[in-house]
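Next up is a structure, given as structure tokens.
All protein chains of the complex are present and in place, except for one that has been dropped.
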Amino acid sequence: MGSIGLYHYLILSTLLFGIGLYGALVKRHAISVLLCIELMLNSVNINLVAFSRFLIHGDNVGQLFAIFIIVVAAAEIAIGLAICIALYRGKQTIELEKFNLLRW
Amino acid sequence: MSLLHWVIFTPFLFAFIVPFIYKYIRPIHTGWFVLPIPAALFILVAKHIPQVATQGQLRETIAWIPSLGINFAINLDGLSLIFGLLILGIGALVVLYSIYYLSKEKEALHNFYVYLLLFMGAMLGVVFSENIIALYMFWELTSIASFLLIAYWYQRKGSRYGAQKALLITFFGGLCMLAGFLFLGKITGTYLISEIILQVGQVKGHPGFLPAMVLILLGAFTKSAQFPFHIWLPDAMEAPTPISAYLHSATMVKAGIYIIARFTPVFGGGQQWFWLVSGVGLITLFWGSFSAVRQVDLKSMLAYSTISQLGMIVCLLGLGSVALYYGPGEGGAFYITAILAAVFHLINHSTFKGCLFMVVGIIDHETGTRDIRRLGGLMSLMPITFTLAVIGSFSMAGLPPFNGFLSKEMFFTGILKAAQMDIFNMQTWGILFPIIGWLASIFTFVYCMLLVFKSFTGKYYPEKLEKTPHEAPWGMLLPPLVLASLVVLFFFFPNVLANYLLQPALVAILPGLVGLSSEIEIIAPWHGWTPELIMTLGVIGIGIGLFLTFRSWSKLYTYLPQRFTLNILYDQLLIKTEDISRKMTKGYMSGFIRDYLLYIFSFLVVTVGGALLFLDSFVYDPTGNSTINSYEIVLAIIMLGAALMVLFAQDRVVAIIGLGTMGYVVAMFFVVFRAPDLALTQLVVETVTTVMFLLCFYFLPRLEKEKVSSSFQAIRVVISMGVGVVVTALALSAQGNRLFEPISWFFENSYELAGANNIVNAILVDFRGFDTMLEILVFCIAGLGVYTLIKLGLTRRKQDESK
Partner (left out) sequence: METLTLQDLQFFLPEVILITFAFVVLFISNKNKSSLLPFHLAMGALLGALIFTITQLGSEAILNFGTVEINTFSLLLKIVFIIFSIITVWGSKDFAISISFGKEYYGLILFATVGLTMLGSAGDLITLFIAFELTSISTYALPLIDRSNERGREAALKYFLNGAFATGLVLFGLSLVYGLTGTVLLKEIVPIIAEIGYEPMIVVALAFLVAGFGYKMAIVPFHLWAPDVYEGSPTPVTSFLAGVTKKGAFVVSLKILLATLIVIKIQVSILLGTLAILTMTVGNVVALMQKNTKRMLAYSSIAHAGNILVGLAIITELSVAGSILHIIAHGLMTIGIFFGILYVSKIRGGYDLGDFIGLRWVAPWTAFGLLIILLSLAGVPPFIGFWGKMVIVVSAFELGNWYMFLALALVLNSALSLVYYARVIRVMYMDNKGVEFNMATKQNTVIETREITAATKEIGKLRTSSYNIALYVCVLLITVTGLFPEQLVAISREAARFIIPW
């Protein structure tokens, strides 16, 4: 079997990031966009830990960073969901297309 | 703080007191309290005349912003002295005039005098500042004060339009000038005018010379209403007449001339400066006087006449700059006279034009109109005003025995000499100077006559006037009377003026060429039968002819194109920019988040793509690779699959499951990476997140329900089962991460695992205590969000129940 390295992980995380980015761009639902943003943050964590593992041996800063990101992401999701619910209560929808009051 | 600094600050400080005076002392006209300020300051500055005449200049400096090298330095030399005296002297007269002109019952006097004092202080700042940054600051302040004063009679639509136009054009010019100043500052390393002048040689050779010059001239031309920026001045005539007399003829519009004179030693002596300054001046001179003739509003006529006269002064300054080309000696002596004429005419213009504006103000005040088609026969009703009008306009027309005659003769001398110049391509173009100058003088003569005779002689039409005219009160007549007597006095005693004011000003404009003690040509009314005198006689002869036949040839003006005037250009420019703005906004500001997010995508593609294209491709050193492992491949595939599931799921629960799967696989990767702490955290947080999403869905019951197709149901079951298995497996593995330890691909640094295990915890608590604290805060806020969410849910349920 061949070898696996940082490079592969970078590709993986970039792919994931791309998927998340794409989703955040095209999704119509606030919730779906939220999910896709979560995907993006996960890919960052893979990056950080992979760097920490392959490049900087014995260094834990990357892992530490990842821990912070995990928690921040969760907090962000919580806030996001709260906002979605408030929106739904106001307008009975969370389709982004319907939120077009403010423009120009 | 020297006395001179106080001269600048006093009007500002007093401006703060004016509203209180107005509020508490209503019976007395506020103007009486303002009047002593310019009068006292005038005496204060006038006391410096002998000192300046003997010493040349006075300097005072106070520290202002030393860290940028900007200090508040003041320079009182011949040039700034003349301007200072004009500002304060005419200021005092205008305040006196305004006391009678503006009713204390009807007008918001406090505003008027606050703006006026602001302007006075700012204008004094412009002419006294030695530091160009401070100068710029005062320069913009004069624009603002002018804006407020033009709009003083806000009820008129024209005044709003005029005020905005004046502000935009002069502010634009001011910014250009600032850029020019900064250029100069960069070239010379100083912001002090005197030090810049000392480094002339350095400036001249620098590539920044031309841009700096053009930018500074733009500032000067916009302020001094030079062609093609003159369009704001006629519209500014909506201001009350005392303001027009003060700002828009005597002082503010001369600030540009001040700048040109001040920077003549820096830029003068070259071809570009000569052509730009005298060329623009000449065009303005002609266009102003030509346009003035067609005006029917007395103030518009005076506005165009001001434009034209300013052009004449600018033209003279341009001609005079040739003196710097020749340097000290015989060659340049003549051109020094051109500068002398410029400064002399500057003073003369302020006197006769101030007088004329006040006269027009009296006519407006007494009859209720300024339209010459409705005026006529006022001579017998207002004899003193008529006399003043005659003195003012005859002086402007260049007739003796008034000061305008002297400077007009000197101007003719200048343009005749220009025709004989043999440098700067003047051999071919020089002849234009006397021709255009002379034509302009004829038109000047014509409108001067129109001004006087259309309104004061001829038939009197009382039915066309709103009021019954009678002679103005003495308070209104006194200021123009003072100016008119100066007009006559300067004609008879020009050399008193020359010795005390003009000569020091020449020293300031042409340092090194003129000494304080050196002789200058004596200004005299009679030089014999010179070509200048013949030109003047020609002007009078043809002018009278044109005036008498005015009715028959004035139709010519109607043939001029109406659609391509500069005013329309200005209006269209504003309309078009707004149009562009509207189109641009509607084009891309759709209000949809999706569109908004798309921009970033393009940016990333362009930047990253560009970077990868222009730089080396993405190469990575694969050292530190470990043997590939089937676990990792499987995990990666699951992860990508889960991500795609999130992306393409039609049902939100499927999407959540996808995200959950993804999160757990990431946690497994962390295990692979020997970061068990991280894996645990990820696991817990992922679970919490999933629960939160599900909780959220509880509150959003109807969402997307109808979209779930039956085919998805089966898939959902399969996927959820799969996720369940994965979660269980992960939970088991994370609980006892030691399970993985004996596995062979951990052989490399197995002991590190234990260490890392502890270190992450240790770092979190010890080294990273502070970050952790912040993180806890983040979590608290998230908790607050969830709490609110639940609270909202509860209130909603209550609402449902109540329904």
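Read from first to last, the chains carry the letters A and B; within each, the first residue is number 1.
Everything below uses one rule, namely that a residue touches a chain if its C-beta (ideal position, glycine included) is under 8 Å from a C-beta of that chain, and two chains touch if they have at least 3 such contacts.
Source: prediction; values computed, not measured.
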| item | value |
| --- | --- |
| Shown chains that the omitted chain touches within the full complex | A, B |
| Which of B:I82, B:L178 or B:V507 contacts the chain that the document leaves out | B:L178 |
| Missing-chain contacts mapped onto chain A | 6, 10, 17, 20-21, 24, 30, 33-34, 37, 40-41, 43-44, 47-48, 50-51, 55-56, 59, 61-62, 64-65, 68-69, 72, 75-76, 79-80, 82-84, 86-87, 90-91, 96, 99, 101-104 |
| Where the unshown chain meets chain B, residue by residue | 63-68, 105-108, 133, 136-137, 140-141, 144, 147-148, 151, 154-155, 159-160, 163-164, 167-168, 171-172, 175-176, 178-179, 182-183, 185-186, 574, 577-578, 580-582, 584-585, 588-589, 591, 593, 595-597, 599-600, 602-604, 607-608, 611-612, 615-619, 767-771, 773-775, 777-778, 780-782, 784-785, 788 |
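Quick note on the criterion: only the chains that are shown with their structure count from here on.
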| item | value |
| --- | --- |
| Rounded Å distance, chain A centre to chain B centre (Cα mean) | 46 |
| List of chain A residues in touch with chain B within their complex | 1-8, 10, 12, 15-16, 19-26, 28-29, 31-33, 35-36, 38-39, 42, 45-46, 49-50, 52-55, 57-58, 60, 63-64, 66-68, 70-79, 81-86, 88-89, 93-94, 96-97, 99-104 |
| Parts of chain B lying in touch with chain A, wherever the complex brings them together | 585-586, 589-594, 597-598, 601, 620, 622-629, 632, 636, 639-640, 643-644, 646-647, 652, 655-656, 658-659, 662-663, 666, 669-670, 673-675, 677-678, 681-682, 685, 688-689, 692-693, 695-696, 699-700, 703-704, 749, 752, 756, 759-760, 763-764, 768, 771, 775, 778-779, 781-783, 785-786, 788-789, 792-793, 796 |
